[in-house]
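Working notes, structure below.
As you look at this complex, bear in mind that one protein chain is not there, while each of the others sits in place.
Here is subunit A:
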Amino acid sequence: MAVNDSGRGAGLGYAWSYLAVTALLMVVLGLLALHARVRQRADRESLARSAGLVRRLGLTDLCLYTEARHTRHPAMADLHTPFQDGPLSLDHFPTGSLVSLPATLTRNHETRP
């Protein structure tokens, strides 16, 4: 078996270097997983504070896209807002094209005569 006999114990520089680099990358990935765990624990308090604010103010949506009503409050949007110019017309706003129509709207719409 030629593979076993060639350079046993010597000339394995590439192999060991590759294994070392892979091990290093795995260690970095493990450290990132640890970082995620630490941040989750550290952010718990501020998330609870924000959830308390949502409760106190009676908020319904995240402040992510402020450019249009239905992107600022997608959960509260009008029934046909993104398609108000026609049933086949898509939204004019860039983020609107990435925000789907909330399930609640289509469901309520379908149940109505």
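We adopt the following convention: contacts are C-beta pairs under 8 Å (C-beta built on N, C-alpha and C of every residue); 3 or more make two chains touch, one makes a residue touch a chain; residues count from 1.
Operating definition for what follows: contacts and distances are computed from a predicted model.
Only one chain is not pictured, and the protein name UniProt records for it, out of "3-isopropylmalate dehydratase small subunit", "ABC transporter permease", "Deferrochelatase" or "Pyruvate dehydrogenase E1 component beta subunit", is "ABC transporter permease".
One chain of the complex is left out; on subunit A, the residues touching it are 1-4, 6-9, 11-19, 21-22, 25-26, 28-29, 32-33, 35-36, 39-40, 43, 46-47, 49-69, 71-76, 78-80, 93-100, 102-104, 108.
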